[in-house]
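A single protein chain has been omitted; all remaining protein chains appear in their positions.
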Amino acid sequence: MSSIISLSGIQKYYGDYHALRGIDLEIKQGEFFSLLGPSGCGKTTLLRVIAGFEGVSEGVLLLDGADMARVPANKRPTNMVFQSYAIFPHLTVGQNVAFGLRKKGLSKDDMAKAAAEALEMVGLAGYGDRAAHALSGGQRQRVALARALVLKPKVLLLDEPLSALDKKMREQMQSELRRLQRQVGITFILVTHDQEEALIMSDRIAVMFEGEIAQMASPQELYRRPATRRVGEFIGVMNFLEAKQTGTSEKTISFDVEGLGAAEIGIDQFPEGARASADVVGLRPEALSILFEGQKTSGRVADATVQDLAYYGDMTYYEVTLEGSSTPVTISMKNLISRPVLERGTKTRVQWDERSLVIFAA
Amino acid sequence: MNWLRVYAIVYLVFLYLPVLLLPVFSFNDATVIAFPLQGFTTQWFKELAGISALHGALKNSLFIGIVSATLSTILGICAARASTRYRFPFKAPIMGAIMLPLVLPEIIVAVSLLVVLMQLGFSLTSWTVIMGHTLICTPFAIAILSSSFQGLDQSLEEAAVDLGETRWGAFSKIILPLVTPGIVASFLIAFTISMDEFIIAFFLTGADPTLPVYIWSQLRFPKRLPSVMALGTLLIVASLVLLSVAEYFRRRGIRRTGAKDSGGFL
Partner (left out) sequence: MLLLLAVPLATIFAFSFWSQDFLSIDRTLTLKNYREAFTDPIYRVFLLRSLWISGVVTVVTVVLAFPIAYFVSFHVPPERKALWIFLITIPFWTSYLLRAFLWKVILGFNGVLNSGLLGLGIIDEPLTFILYNTNAVVITLAHAFAPFTILPIYVALEKIDRSLLEASQDLGEGTARTFFRVTLPLAMPGVVAATLIVFIPTIGDYVTPRLVGGPDGLMIANMIQTQFLKLNNAPMGAALSVLAMGAVTLISLIFLFANRRFLK
């Protein structure tokens, strides 16, 4: 498949401030792509560069193979759903949705029909005559979507479209957006600082820090094999334990891991360039489990003491220290009828698996 | 609580006292402005119709008011847009300097303009008054329009461009309609200020006086006072009409954008 968007060497300066530091990115037709990163890392800037609201200081941007350097925002085959939705308050819902159609040279009837269809698609059939300012947050969001989708852009850009909604509404819109994207087959680029949202919705995610892409991968890959410690920390919860390299063989490298002891890690588990420099390994909370009385072990075991716990109903998160280490380690356990919830200070044993250790690039 | 309400009512009486006297004396059948009242007459209003100097002054004032209000509103739009949309060097000091006439005693504006005009050898005409009035009205226009422009989400304009409009199309289709109430309000207030302004007009006017300058000249003649009262009454009625129009536009603007009504003018 060919790339619908291709960025190479994009640099952006605001005066002295270096907002984008060499972005390279290929996004395929029909992909649901997310830009994820902490506040101020340049996600919005990158999106606005693609939309044409910001020029670039350096680099090339191709949209469907065409160089966009001289194409103004209103001529680009992209449309945007703004964080504030930017619904025109003096127009009706229908006029808002039909706003961009006027430039397409459609007849009045065709325009009305297209607008009505778009409204139906987002679940707002019959809202065309409503005043735009009399809508709820979720409805505004849908109008903004319909207004952009009705133009059948090659790429739809969404800047934190769900951040203004409450939790329930957000979850509902997440699945709805996903469904819509599959239905229309348009490439979506979603900006978010919510890692959970990115994982749930995307085919691929680019994690950005300070104007640079730290890692670009599928949600699973990103979660299981974060390339850097920072990515690992940013996405989900990750424990970090000190590790000393003790030997190498053809297929594996041996480590002595703080609190866990010797571990052999397959070379194929290493991200590129990680090799010799690793002095810390990462471990997800679910990669460790507490051994309850009478349970059989099926992997490696270490002694631990429960320091603290947080009870979530379906899950309990334990904070333990491993024997011979003072680093707190988080373990998540599903709560079952047969399992007690341990108390603070309980001595217990934890089970772990060498295959779930993560090594980072330097 | 109760004494506060009483105080508020007394205060309102104080505020309205002089204004209410205007219509009272303009219908009073006596040449002296004093109590007790002498009976009802519309003579003073009829007299107004026959004073051609007054008509000239009125026309002149209307002309000056309309031109200064237009100029200051246009300048206000540019300045308000520049200050809310763009960043530029020395923005704060420049905006501060533009707003300066708001706090400068008017006499200073008047004499300094006069001095410059004298130096440059300009003769005093309606246009010199317009210059002065534009200068003092612009800060008001900027203040009103800035709040209109600031209330706008900047992404509205970008959204229009994103949907295929040109920059100008986005401005005219989205921004202008949304700030129209502000523009109308700014125009009306600038117009009112200009119509009412005395000192600058007094210093800068040429052969044709403005309405306030004309009124000033009439205040010296006791015989003319009743008709001046009648004129004042008409002016109140006119400004109440203008005010209602302005308020209507403001309400409409609020209804349009669905914002909450948050108080009256200014």
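The letters A and B name the chains in turn, as written, and every chain counts its residues from 1.
Rule of thumb we're sticking to: a contact is a pair of C-beta atoms (placed from the backbone, for glycine too) under 8 Å apart; a residue touches a chain by one contact, two chains touch by 3 or more.
Source: prediction; values computed, not measured.
Put simply, the hidden chain is in touch with B once you look at the whole complex.
Touch with the chain that is not drawn comes from one residue among B:54, B:67, B:80 or B:135, which is B:135. Across the entire complex, the residue among B:164, B:209 or B:232 in touch with the chain not shown is B:232.
Among the residues B:47, B:106 or B:153, only B:106 touches the chain that is left out of the figure. Where chain B meets the omitted chain, the residues involved are 1, 4-5, 7-8, 11-12, 14-19, 21-22, 25, 32-36, 75, 79, 94, 97-98, 100-101, 103-109, 111-116, 118-119, 131, 134-135, 138, 192, 196, 198-199, 202-203, 212, 215-216, 219, 228, 232, 235-236, 239-240, 242-243, 247, 261, 263-266.
Here is the rule we use: only the chains that are shown with their structure count from here on.
Chain A and chain B have centres, each the mean of its CA atoms, that are 55 Å apart. Of all the residues in chain A, the ones that touch chain B in their complex are 51, 53, 72-75, 78-80, 82-84, 86, 88-90, 99-100, 102-104, 131-134, 147-148, 151.
Within the complex formed with chain A, the residues of chain B that make contact are 153, 155-156, 158-166, 174, 177-178, 256-259.
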